[in-house]
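As you look at this complex, bear in mind that one protein chain is not there, while each of the others sits in place.
For reference, chains read A, B, C, D and E in written order, and residue numbers begin at 1 within each chain.
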Amino acid sequence: MSTSFLPVSSFELPRFAGVPTFMRLPHIALDHADVSQVKVGFVGVPWDGGTTNRPGARHGPRALRDASTMIRLIHPVHNINPFEIVNCADMGDVSPNPVDVQDTLARVTAFYDKLVDLGIRPMTAGGDHLVSLPVLRSLAKERPLGMIHFDAHTDLWDSYFGGYKFTHGTPFRRAVEEGLLDPKRIIQIGIRGTMADREDIDFAAANGIRLVRIEELMARGVTDVMEEARTIAGSDPIYVSFDIDGIDPSYAPGTGTPEIGGFTTFEAQCMVRELRGLDIVGCDLVEVSPPFDPSGTTAWIGASMMFELLCPLVESAKRANK
Amino acid sequence: MSTSFLPVSSFELPRFAGVPTFMRLPHIALDHADVSQVKVGFVGVPWDGGTTNRPGARHGPRALRDASTMIRLIHPVHNINPFEIVNCADMGDVSPNPVDVQDTLARVTAFYDKLVDLGIRPMTAGGDHLVSLPVLRSLAKERPLGMIHFDAHTDLWDSYFGGYKFTHGTPFRRAVEEGLLDPKRIIQIGIRGTMADREDIDFAAANGIRLVRIEELMARGVTDVMEEARTIAGSDPIYVSFDIDGIDPSYAPGTGTPEIGGFTTFEAQCMVRELRGLDIVGCDLVEVSPPFDPSGTTAWIGASMMFELLCPLVESAKRANK
Amino acid sequence: MSTSFLPVSSFELPRFAGVPTFMRLPHIALDHADVSQVKVGFVGVPWDGGTTNRPGARHGPRALRDASTMIRLIHPVHNINPFEIVNCADMGDVSPNPVDVQDTLARVTAFYDKLVDLGIRPMTAGGDHLVSLPVLRSLAKERPLGMIHFDAHTDLWDSYFGGYKFTHGTPFRRAVEEGLLDPKRIIQIGIRGTMADREDIDFAAANGIRLVRIEELMARGVTDVMEEARTIAGSDPIYVSFDIDGIDPSYAPGTGTPEIGGFTTFEAQCMVRELRGLDIVGCDLVEVSPPFDPSGTTAWIGASMMFELLCPLVESAKRANK
Amino acid sequence: MSTSFLPVSSFELPRFAGVPTFMRLPHIALDHADVSQVKVGFVGVPWDGGTTNRPGARHGPRALRDASTMIRLIHPVHNINPFEIVNCADMGDVSPNPVDVQDTLARVTAFYDKLVDLGIRPMTAGGDHLVSLPVLRSLAKERPLGMIHFDAHTDLWDSYFGGYKFTHGTPFRRAVEEGLLDPKRIIQIGIRGTMADREDIDFAAANGIRLVRIEELMARGVTDVMEEARTIAGSDPIYVSFDIDGIDPSYAPGTGTPEIGGFTTFEAQCMVRELRGLDIVGCDLVEVSPPFDPSGTTAWIGASMMFELLCPLVESAKRANK
Amino acid sequence: MSTSFLPVSSFELPRFAGVPTFMRLPHIALDHADVSQVKVGFVGVPWDGGTTNRPGARHGPRALRDASTMIRLIHPVHNINPFEIVNCADMGDVSPNPVDVQDTLARVTAFYDKLVDLGIRPMTAGGDHLVSLPVLRSLAKERPLGMIHFDAHTDLWDSYFGGYKFTHGTPFRRAVEEGLLDPKRIIQIGIRGTMADREDIDFAAANGIRLVRIEELMARGVTDVMEEARTIAGSDPIYVSFDIDGIDPSYAPGTGTPEIGGFTTFEAQCMVRELRGLDIVGCDLVEVSPPFDPSGTTAWIGASMMFELLCPLVESAKRANK
Partner (left out) sequence: MSTSFLPVSSFELPRFAGVPTFMRLPHIALDHADVSQVKVGFVGVPWDGGTTNRPGARHGPRALRDASTMIRLIHPVHNINPFEIVNCADMGDVSPNPVDVQDTLARVTAFYDKLVDLGIRPMTAGGDHLVSLPVLRSLAKERPLGMIHFDAHTDLWDSYFGGYKFTHGTPFRRAVEEGLLDPKRIIQIGIRGTMADREDIDFAAANGIRLVRIEELMARGVTDVMEEARTIAGSDPIYVSFDIDGIDPSYAPGTGTPEIGGFTTFEAQCMVRELRGLDIVGCDLVEVSPPFDPSGTTAWIGASMMFELLCPLVESAKRANK
């Protein structure tokens, strides 16, 4: 692989210096000459048009890029440099339409269709959780995917505000209905919080989606739960969706719908480290809302978790490109 | 008038105590038994669906209510207690749809149609500036209104993001096109900031809308400009729209589209005090965005300016109810 | 029961909209026509007159109301909707006197005497911890109560600043002395922090009050400690007092006297969930200080814990009203 | 004079280093061996027991000390080094009683009585504005003083909350009643804000106190108003009280009772610079509330204004000690 | 000129989207194929190694880039689109050495030497004010420059901390000594603040540097002062240095050495607008310190002022490239 896809070392250039791209990678837009060399692409989707409560996730990609320049090269536990495994790049942002949901959904899918055509596995920075739906419409075109989903909420609701079906509380209901996800290969981890009604749980139960509430996670521990997650995911392609609000809000306050009593960043790291070996076709990290994150702590966690997710993702890409 | 419409004195109940309604007024929803006694109604429109840049104005009404509990009873310059002039009340919030622009526009107009039917003059707390459009659709049903408009921006643009016509940069273009505002009776004061193109200025010029750029305001002073404003407004009914971003962002940082080099709060107060005697059928105070206002300063300015706007509004209502 | 006592669903009205009452319940003041239908009343006591260190708890009720509008209807573990069990309402705030301690103590007791007469069990939002004393003077008029108390501090000191006996460090010393609490039925959980002297511990030991220091809680776990707590409380009426500073300040920084090394919000939830079945005559959640909580995280935890406390409280009220 | 009373130069020791005393002066407590050499003493009164709205001024002295270490030695317009004119020192703080108003009033007066006995002119850092009353009880023991008072509020109210006479809204009413201030030699500059009633203005008019509302100040300019102030003050001893809320809250947000439309820091500097030549027996700078001043801007303004006030104060002390 | 050097319109791509370069310009590093087409280059110097008080200006370029994406295309008063006048680009950051002053000075000069060779006029984003010195070492290689300097401080000190000659308080003393600036063609505007001694003023007086203190600026007004500035600068090449602390800290709190009583952003804009027609070979905007600017207001002002400075700079570049 080319050395031109390696981030600069923090021994050479201080981490606060330079135009901030994801992980200090080269910025390779879709029309760039080198785009065909990219195997894993970071993409921002700066959009919160599906947000039903506190907005601001549209500013997530900017903040995540900024924070990600503090990431170095080597994973200390896996002992790998993911950027040496396959070529990674910052693909820039999808241009959203802040005043129209359907138009933006179409724009996102159009962008990811091009990534799929180029054989680039996406690492998406949201945006709110509705972002996952148009991404899945591209990635799951050929067959439904399994999903390992870290979140405080199921996002399996049917509709809001008198029948509106596209919000950040509904993406996975839609994805199951559209055949993008195989419900029997979905596991949702960290679920908690008060509920408006029980409709999402009923939908999960009726379709075979596995919910792991936070109490179960705390009781069993991450190793045991992740073993089950790996079994549910199986060896077929999966998607990994990480909502930052899965992490406790004392760690990650900068999000629109916080729920107290969540898991720690250490537990988050341990869980994601168990994803190695699975066939991951794409990941997202969503719901970082910088206006509610004045200290930048949440963006820093988001960037750190993107690095964790990147490791199994590049290994998946490597296996696919042998 | 009934004493039951008077705010509680801060000598009786500390200003930080109690359920926060606008100005500590009674909460009289549209289905309340006493609604017919109300002449001026505070209404929140918690919505930022038209925002093209930094969101958060949906949280404006909540923050404005909270800050407004620090307002006392008597205007120190006019030497009037506006709450004794006509009955005022907090009418609650319009229920918006955060994920659909057209649905929300319809919901707002439906709410204000009821106010118009009841003869209640509205004092609106936004929300982003697109809120003014559905309000005007109710208030200007019978005839176009004049408008005195304080803002850094003209909000006269045609469309964004490939032809989308309903954003917080377009409400008054739409209002003129729909015949809700008489362009020859519009004056916009405080205009400044870099420009994407010159289309809004051309539209203003072509239609006879008077723009007073900040440089002109600074050179002439508020008294002279407001004399012209009163002449342009005339004696027919007008609407008053106050975008908090007209005020310099060092005073009012909590807004989505700040522009440096604006007018001060003292100048804002002096300008609004010149509105007495005009026939004001409604006012709004928009674009307070609490997520960008961590200290609450902007909401406090917003509440203070709502009190300034209230004085000429209740006097208009009083004259109309003689 | 009447449906008019149910909070509005967040599917109908976004959670950031509307006049903020506790849990979006109706505001039923003591002179309201429907007050006799209320069984559990939320009351704010916006007062920090007993605070010896950092003030601001007077702003607690306002912030807790605001945050509480993010609470939905159903408890996800108990699987109950507490608002359907007995009628709940927001009773408004006691009017405090910020410049006189004894006057405020009398005002609080006078307010709660009316609640007791009406058979309303109170869920109090402080205010600093001195608030618990005048509340207990009403609730324990007929017999001393037991108490389960979550806190970093015992609040059993005798006096401050040269003999002043009424501060937020002394309420439970006074309550024991006045016969409002039966010391043998008191358990205090989460105690920690440096100490000026050992007087509070000596008082506890001499009177049979059970202190569970944080080290013991961490070593035994919440289930074991709460089993002991239930035994100590017994089947007679108890009061539950929850000082937000029991929770670690990384979770709940917005408080006047933080002590590092506390319990987590998850542990707090688990502990309160063990209160079901006890006969709870009232609860308080105190020491949320918004000026030290700029992100609102502490208020959100406070509101979430009030919902946790509400569940066993409404069940107690239900049993009493059979 | 002794060089031991000079602050350290910022060329020698960086301004962020060292134990923070006022202006980096030596800390000379009342029992210190060198106390008799001090002519002007900085005193903190960390107390907000008279605050009727937002508390926190008890933290003012700490924040003002911290900010004051950024002050250098020489006034750039007067071209004097005030620390060379008479010996200045940090006398420490009065120990307040946060839970009792009358006890604290007595403690403050007892402390200042000692300063008066020692011939030390005080530069007081509040604390809320009630602090001025017990200070005046010491300074005006022998004869009533004149006063130049910068503020948004008159602080001439009679009582709050049902007859309570000692709050931060009442100190100068009390001081006039007690014969500590000669009302005909009082001028209050910067008055503004909504009013609960007109009682304070009536009291001022009835007693000959001169109020300069902000509109008058803006119209006449600071030079003209200060000329009048000097005439009113005359050549007899005066007190200078500077409430930080006189300055516009965009400059000084960290205060309990902000009022928009105030004067600028430049105007504040120009006004205080006109005090030279008057016989000033003491000054205070009050109502800096650090919990509402997260950026420290207000404390920095407060420290800067204390340096401005110091210059005419040391000159007064010099003349008295010739 | 090439359209590839135009920023994207905010009507096409929302302003919060995309990798943040200065003004949304293309990122053209020194080794980029198109570098020879650039005439005006934005350069970040992320360094605060000369800071004697509060650090953080090393984070300035990142924050200024982020804020600058809110700038649109056209200057509303000059009525020009500067990006159409000559090709502008973001040249990236100089790589500083945070732990060595002399090494960094050499790195900066080496970088700017290349710009000079390429005929690119720099618009520098600091960094602290010591940054100006190594830039001038490149730009003034052939002849001394004049300078128009906006600042609260003269930065003409000789040394700190026992003879250390390279700090952010000394750059222009060094530049005059090294023959990089012609002292008789220097004007410094906005000077204020307390002083450690009078050495800087004496140096200015001895060398013919013109100081305009803030009191003089306020008394004469910006038009008059800028007329003098243009006369002093003359028609020969000049440098323009804008220290953000020249602006009042209520506008621009995010800086290391704030001084109250400064000029407004409107005044700053008016002053810079008077620079048209002068021969400007480079500009800098320094001392934005993001850690002291949590709301981002200061960075937004900095970016806005960079746009103001850009207009006369591109016109200078245009005239030089005719």
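Criterion: contacts are C-beta pairs under 8 Å (C-beta built on N, C-alpha and C of every residue); 3 or more make two chains touch, one makes a residue touch a chain.
Quick caveat, the model's predicted, so the values are computed rather than measured.
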Residue among D:39, D:65 or D:121 touching the omitted chain: D:65
Candidates C:18, C:294 or C:312 - the one touching the absent chain: C:294
Contact with the hidden chain (one of A:188, A:250 or A:316): A:250
Touch residues of chain D, complete complex, unshown partner: 12-14, 16-21, 27, 44, 46, 58-59, 61-62, 65-66, 90, 92-96, 98, 294
Touch residues of chain E, complete complex, unshown partner: 48-52, 54-56, 58-59, 97-101, 103, 160-162, 164, 166-167, 291-292, 294
For chain A, the residues touching the chain missing from this view: 9-12, 14-16, 70-77, 248, 250-251, 264-266, 268-269, 294-295, 297, 300-301, 304, 307
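Here, only the chains that are shown with their structure count from here on.
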Copy pair chain C, chain D: interface residue numbering same or different (half cut): same
Magnitude of the superposing rotation for chain C and chain E (Cα, nearest 5°): 180
Touching two or more other chains - residues of chain D: 52, 54, 160-162, 248, 250, 292, 294
Category of the chain touch graph - line, ring, star, complete, other: other
